[in-house]
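One structure below.
Apart from one protein chain that is not included, each protein chain of the complex appears where it belongs.
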Amino acid sequence: MMKRGLLTVMALALIAAGPALAQDRDFYKVGVITSLSGDLATGGNVTKRGYDLWAQAVNDEGGIEIDGKKYKVQLFYTDAQSKPDQGASGAERLATQEKVDFVLGPYSSGVTLASAPVLEKYKIPMVTGSAESPLIWEQKFKYTFGTIPPVNYTGATPIETIRSLEPTPKTAVILGSNDTFSKATAEAFQAAAEEKGIKVLKFNIVPTGQDLTPFMSAVKVLRPDLVAFGGHDEELINLVKSLRQINYTPKALLMHYGVTEPAFVESLGADAEGVFGGSVWTETVHAEAEILWKDAMTYAKAAEDAFGVAADYTQAGSSTAGIAFQAALMKIGAAPPLSDDERDALVQALEEIDLKTFYGRLKFATEGQYYHANIGITPLTVQIQNGKTVIVGPEKDAEADPIYPLKPWDQR
Amino acid sequence: MKNKKTLIFCAIMAVLLIIPLFTSDPFVLRIVTECFMWVGMAITWDVMAGYTGYLNFGHASFFGIGAYVTAILMMKYGWSFAATLPAAGLAAGLAAVIAGLPTLRLRGAYFAIATWALQLAIMQVALVLNITGGPDGMRLPPFLHPEFFYYLMLMVVAATFLLLWFLLERAPFGLKVKAMREDESGAMALGLNPTLIKTEAFVLSAVPAGVFGGIYAYWITFIDPASVLADIITDQAMVMAVFGGLGTLIGPVIGAVLVYAFKTYFWAYLSDYQVLYLIILGAMIALTVVFLPNGLWGTLTGYTGGKKSLKKGVGLDDASVDDTVEKKGAEHV
Partner (left out) sequence: MLILLPQAIVDGLMIGGIYITIAIGFSLAYGVMHIIDFAVGEWIMLGAFLGYYLTEWTRIEPLFYLPVVFVLFGLIGYLFQPVIHRVLSGKKGNPLLMALVFTFGLALMFKGLGLTIFGFYSRSIPSNLSAGSLSLEWGNFFVTIPTIRLVGLIYALTITVLLNLLLKKTDFGLAVRALAQNKEAAGLMGINAKRTNSWVYGIYVGISAMSGVLIGCTFSISAQMGAKYTVLSFFIVVLAGMGYLSGVPWAAILLGLVQSFFLIYFNPGYTLLAVFVILYAVLLVSPKGMFGKGV
């Protein structure tokens, strides 16, 4: 008895609570799928900030201008809880209940891979501002785009920069944490190092969250010039601490995502100095935009004002995902709500986009292994100098000389 | 009595069968499908915890094994989905036999931790193997027909419910299991083989979980170790079962529906308050345990843990049963 009653009540409640179908509305409904809780909550919340900031900026300007009329945007969130199934449910909810016009996508590859097919089914375009795993783009989803190039596209740049330094690093130990993104990062580092003639003495994928001190002891025996690590924020911090605790300073220490996160410098203080990282954007990058924020610095200031925390490239990439839609909508001149045909036209417009933004050039690949990932942007090598993220490569974008070799831990 | 129960069951099934006729909203179907799945996970977990008295902290192993078997057979060996489901169940059952024979000798917390360790070990294996895709997981071809999965999940869960109900509440097997839970040496003295009965119960809880996992893989289209072998799967089934009331079948069903409905409602319409959700769910669980130690169903019906069936089943007189139960309870903590 009870079960039937409850189920009916639940079903009714869900149907009743679902918002009424909006017919003619004068704003865009934008779905946001991201992980606000669970293991990936840190990254998920950074993504959300980027999306929020974009929506706020657009609405402050009065909205997106279509045929002389401005339409505001409204965000509809769904929390993927770091779980692919919740991402898929969320995508389905956004598509059928909220009837969103387009979607700003999730933080991790797992959630993206599970939500993308659902959005394909409803022909809803999605631009994700933070999924960096090569896996997504290999699937060639028609309706899914990404503003951050995959790590196999960006990973080689920091290795190239480090290779060009004097005295030339000859040997490397490369390791990655055993999650999709970190593993791909480590593999990208490995491929680049071998190509550039740096001898890889040791390459290992290690369990997530593992205390790596003993591993670093084994590394210390090999005395590599370069230690490169693919991992997430907390792991990066712990790795630097481990190296310091066993008192081994390689000539160069390279990480990827996370170095640019405020928590990295805040946690490590002087020990963060000189750590290399890969990035696609910093607040000092040279970029003149034709749309919304006029350059990187303006964006950084807006972000700082809004959240009190410095923006990293994930946040910038997420805001750019919004800009991609904004530009594509203006191009096809489609007012809300979007019809199926207009959404297909939107995908077409996204494919044709070639735009200067505060984030750099935005141009999605339309074929090959980077299909629908942004390849307009230049990958950067960054380094922590005086507590700030500074671009040190490639040469034409560099703002400072790299600190090399690293200063020993005990002399800081 | 029996007829009334059958009637209620049929009525519920009838309602569930026609829901898709009234709402074609794929989202509603999707979450109700997921709700079925959790009902299934909660009742199968309860087979061990409530009926047999063993806390299985590694229930996710069976779910994950099922999911991976389906994914691997479909993607690497080209099997059809329908053919993979029996294989998923079989694999989970086999795992239960292999794991059960040694671990079911352990008691209380030791069994709980051993099954947990095993689950984490299986997760690590899935993370390092090539055939499972390691941390990248596996993608299955999308087959996005909500009604199909709705009916499939409903059928499998209902069949599981009936099977468990028959075996545990109607067949001699249930009495043996309960006798074992209350007094293992006593049951042995009566000529029962505890190892056999416990292993059978373990397999009984594992096989459906494996099938659910298989359906999940095809339904969600993407699996990775973090999503199908995670602690949270076991934890959630456990919370649902305890919240509803252990040692019955109806308790976990109610627990699963309520917890799932609350969780989903919060998730869907109060997304901005995810953290608040954790706090409320946590407080709700803690308060239930303090004030309704027998779970919702147990409190409503005054059911206190299988004494009655024990008396009937093994034919001991009332006084000695109560005695044994009390003593056993004290020793078990």
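Going in written order, the chains are labelled A and B, and every chain counts its residues from 1.
By our rule, contacts are C-beta pairs under 8 Å (C-beta built on N, C-alpha and C of every residue); 3 or more make two chains touch, one makes a residue touch a chain.
Keep in mind it's a predicted model, so treat the numbers as computed, not measured.
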Contact residue for the chain not shown (choose from A:V30, A:I162, A:L268 or A:I375): A:L268
Contacting the left-out chain in the complete assembly, out of A:T34, A:T112, A:N178 or A:T249: A:N178
Sole residue of B:T44, B:T132, B:T264 or B:N294 that reaches the chain not shown, by the stated touch rule: B:N294
Hidden partner interface residues of chain A, rising order: 37, 39, 41-42, 45, 175, 178, 204-207, 209-215, 217-218, 220-221, 233-234, 237-238, 241, 244-247, 261-263, 266-269, 271, 409-410
Touch list for chain B against the chain that is not drawn: 49, 53, 55, 102-103, 105-110, 112-114, 116-118, 120-121, 124-125, 128, 231, 235, 238-239, 242, 246, 275-279, 281-290, 293-295, 298, 304-305, 329-330, 332-333
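The rule is simple: only the chains that are shown with their structure count from here on.
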Chain A partner contacts - residues on chain B that touch it in the complex: 8, 11-12, 15-16, 19, 23, 25-28, 30-32, 34-35, 124, 127-128, 134-137, 139, 142, 144, 216, 220-224, 226-227, 250, 253-254, 257-258, 261, 264-265, 267-269, 271-272, 274-275, 277-278
Chain B contact footprint on chain A (complex, rising order): 1-4, 6-8, 10-11, 13-15, 17-18, 36-37, 39, 77-79, 81-86, 88-89, 92-93, 95-97, 109-110, 113-114, 117-118, 120-121, 133, 135, 139, 178-180, 183, 207
